[in-house]
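As you look at this complex, bear in mind that one protein chain is not there, while each of the others sits in place.
This part shows chain A:
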Amino acid sequence: MFGKPNSTALKRLMTEYKELTVNPPEGITAGPVSEDNFFEWEALIMGPEGTPYEGGIFTATLKFPKDYPLNPPEMRFTCPMFHPNVYKNGLVCISILHPPGDDPNMYESSSERWSPVQSVEKILLSVVSMIAEPNDESGANIDACKMWRDNREEFNRIVRENVRKTLDL
């Protein structure tokens, strides 16, 4: 499934990149790390307003499988990101990045899953929503989950500290 890159995947990624450049969604920038490799992208996401993430600029990488869009990319934050749905190693865990059936976190059956109708833009928009509204039912970072539920003040403090770190970079 992860064999040689296929031209369908490359063509689709080029189209999506062009589309994102022409009509960038608010607060999101994304594109290939280098023109030689369309299968690895970098994304910059602005912390949503009205959340403790506000003011932060969060960097992430997206690694696409060779058969994209049949399978979803893997998304990983490359900056400090304390969030219930982001593993400590930065890996983003939301339902849109998993096909139906692959259910590591027992998502509700109605939650949006990966299929070839999804796109980088839809993933990034879902990630922005996820940042604003954590889902503590399907936690990836258990400490962040607990703190978000039980000690919101401390949670917000850690997040704001991370925001400052992202801006120092």
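The definition used in the following text is that a residue touches a chain if its C-beta (ideal position, glycine included) is under 8 Å from a C-beta of that chain, and two chains touch if they have at least 3 such contacts; residues count from 1.
Everything below uses one rule, namely that contacts and distances are computed from a predicted model.
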(message) Given that one chain of this complex has been left out, which of "ubiquitinyl hydrolase 1", "ACYPI007195 protein", "Large ribosomal subunit protein mL44" or "RING-type domain-containing protein" is its protein name according to UniProt?
(response) "ubiquitinyl hydrolase 1"
(request) Go through chain A and note every residue touching the omitted chain. (result) 1, 3, 6-8, 11-12, 15-16, 19, 67, 69-71, 87, 91, 99-102, 104-105, 109-110, 112-117, 119
